[in-house]
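Below is a structure I'd like to ask you about.
In this view, the complex is presented without one of its protein chains, the others remaining in place.
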Amino acid sequence: MKTTEEIYKILKEKYPESTGDLITGQPVEEFISIAPLKISEICLFLRDNEELLFDNLMNLSGVDDANGENKKDETGANTIEGGTLGVFYHLESTKLRHKLTIKAAAPRENPEVASVAEIWYCANWHEREAFDLYGINFLNHPDLRRILMPYDWDAGYPLRKDYKNPEFYQGMKVPY
Amino acid sequence: MTIYNFLLKLTGSGILASFIQSLLPLFVFILPFALFAVLLERKVSAHMQDRLGPMRVGYHGILQTVADILKLIQKEDITPTDTDKPLFNIAPILVFAGSYAVFAAIPFSSAFIGTNISLGLFYIVAVSSLVVAGILMAGWASNNKYSLLGAMRSAAQIVSYEIPTIMVILTIVMVSGTLNLNTLSEMQTGHFWNWYILGGPGAGLSKFLLIPFMVIGFIIIYTSTLAEVNRTPFDIPEAESELVAGYHTEYSGMKFAMFFLAEYANMFAVSAIVVAIFFGGFQSPIGYLGNTLGIHWLIPIEQFFWFTMKGMFFVFVQMWLRWTLPRLRVDQLMAVCWKYMIPIAFVNLIIIGLITYI
Partner (left out) sequence: MLDFESEKEMITEENNIDYKSGNIKTEEMVLNMGPQHPSTHGVLRLELELDGEIILNVIPHIGYLHRCFEKHCEAMTYPQVIPYTDRMDYLASMYNEFGYAVAVERLCSIEIPERVEYIRVIMGEFQRIASHLVALGTYGADIGAVTPFLFCFRDREKILSLFEMTCGARLLYNYIWIGGVSHDLHPDFIRLAKEFVTYFKPKIKELNDLLTNNKIFIQRTANVGVMPLETAINYGFTGPNLRASGLKWDLRRDDPYSIYNKFDFDIPIGDGRMGTVGDSWDRYYVRVLEMEQSLKILEQALNQIPEGDVTSAVPKRVKPPVGQIYSRVENPRGELGYFIMSNGTVNPYRIKVRGPSFVNLSALGELCRGHMIADVIAILGSIDIVLGDVDR
């Protein structure tokens, strides 16, 4: 069983430029922040290394960090510019019984994160959901399309903080 | 004396007498039986599942089927657009005709048999195969992938399971020497130890040797006829949870009622065949009340009563099996038929042939 600090040390030695900071101090979880385009490499290392053996991806969720500036666009609605969209990965090892939390933050305008769907098959649908609700583009995903919203929903990504419902969808009035 | 002679005396014209006689099984027997069987199935299934079943219409739900028939007659007859209209309309009629025509050769009592043809069993097996054509037509003409799948499975199943049926019928023909159902029933007179399931009306060693093989033959024919009627565990063609309703998905109203009635009529028809072959037909197991009292016209009525009771018992066992067992998958169904039943029926045939030779 390893703690997060020990895993952070191992990662920092192996991939010094991709591994970001270890964010501690807030309850309850500490997490490691990692560069978004290198995450598939690091996850493969995390899964196959004998000391770590993270063979189970418990959860993958998109988060809107909302750390940009609030601006008003032409219709007077609030939008956010700048800032990042994040993806949290919760990993676990069934053999060595330790857990880890990782975060990858991608810029809001063109969010691209490397996909881990080939490493853990579980991530396939979770990444589709993050794409559907946040618009995060996962590179090298086998089948990236919307999963919970209708396939032709073109009015944006619902879980972003500055999302507005469209007026009409295929002729039906949306807000009622 | 037979009903034909009775009607001849009544009406004086042979054509009218035979016309009325041919309508008798339909109105006196099949329709009331189908009404009763629908209700029986619902009540039997309910009591097996620890609930009550229909209780509101009539006393404890007796008039439920009447209400159902009235409802089905009033329903709109919906036909989907792209279907093959002639085939779509003929299919329920074929299925019903195939089931109903079997009743012409079944001996209800010594006074009444629809037609006393000497090829009774052969005729029955041939005519009941019309049902396959009807089912295939229904599946194809519905323009629906589910119905097509159901119809193909059903055709394969019915055609395959006719073979063990015919083989067991062959063994009986060998033992008794006649294809005529009326004569078969008459040969099993006396008490229940003269029935074919217990070796037949002969006496001596061959009768006792036959008993286990007759029981095996009975089991084979009962299971194969279950498959021919599309009852669970062989009800893949109308598997409710897989194919919605199989080949009769797209039918509504009166046409659906015809499929429905045809299924119950078919159930009784195959039970009647099993009873006539193995269990003495209309003969009573314990002697006749009419004989002891000296009233001779009572005997045909008693025989009708016994025949109906035995038929109903086997229908009840069919319903019992339906609500207890799960359903077999298509390839397992075919495997049971071709790998198990047909070899066993063959061996049975050979052994019984040897025994009768002794």
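In order of appearance the chains are A and B, and numbering begins at 1 in each one.
In this section, contacts are C-beta pairs under 8 Å (C-beta built on N, C-alpha and C of every residue); 3 or more make two chains touch, one makes a residue touch a chain.
Not measured: the values here are computed from a predicted model.
Novice: Among the options A:Y15, A:F45, A:F88 or A:Y169, which residue touches the chain absent from this view?
Specialist: A:F88
Novice: Among B:G120, B:P233, B:G281 or B:P300, which one is in touch with the chain left out?
Specialist: B:P233
Novice: Of the residues listed, A:I10, A:L37 or A:V63, which one is in contact with the missing chain?
Specialist: Missing-chain contact among the listed residues: A:V63.
Novice: For chain B, which positions touch the chain that isn't shown here?
Specialist: 45, 48-51, 86, 145-146, 149, 232-233, 235-236, 239-242, 244, 323-332
Novice: In the complete complex, the non-displayed chain touches which residues of chain A?
Specialist: 26-29, 31, 55-59, 61, 63-64, 88, 90, 94, 97, 101, 120-122, 124-126, 133, 146-150, 158-159
Here is the rule we go by: only the chains that are shown with their structure count from here on.
Novice: For chain A versus chain B, what separation do you get between their C-alpha means, in angstrom?
Specialist: So the centre of chain A lies 65 Å away from the centre of chain B.
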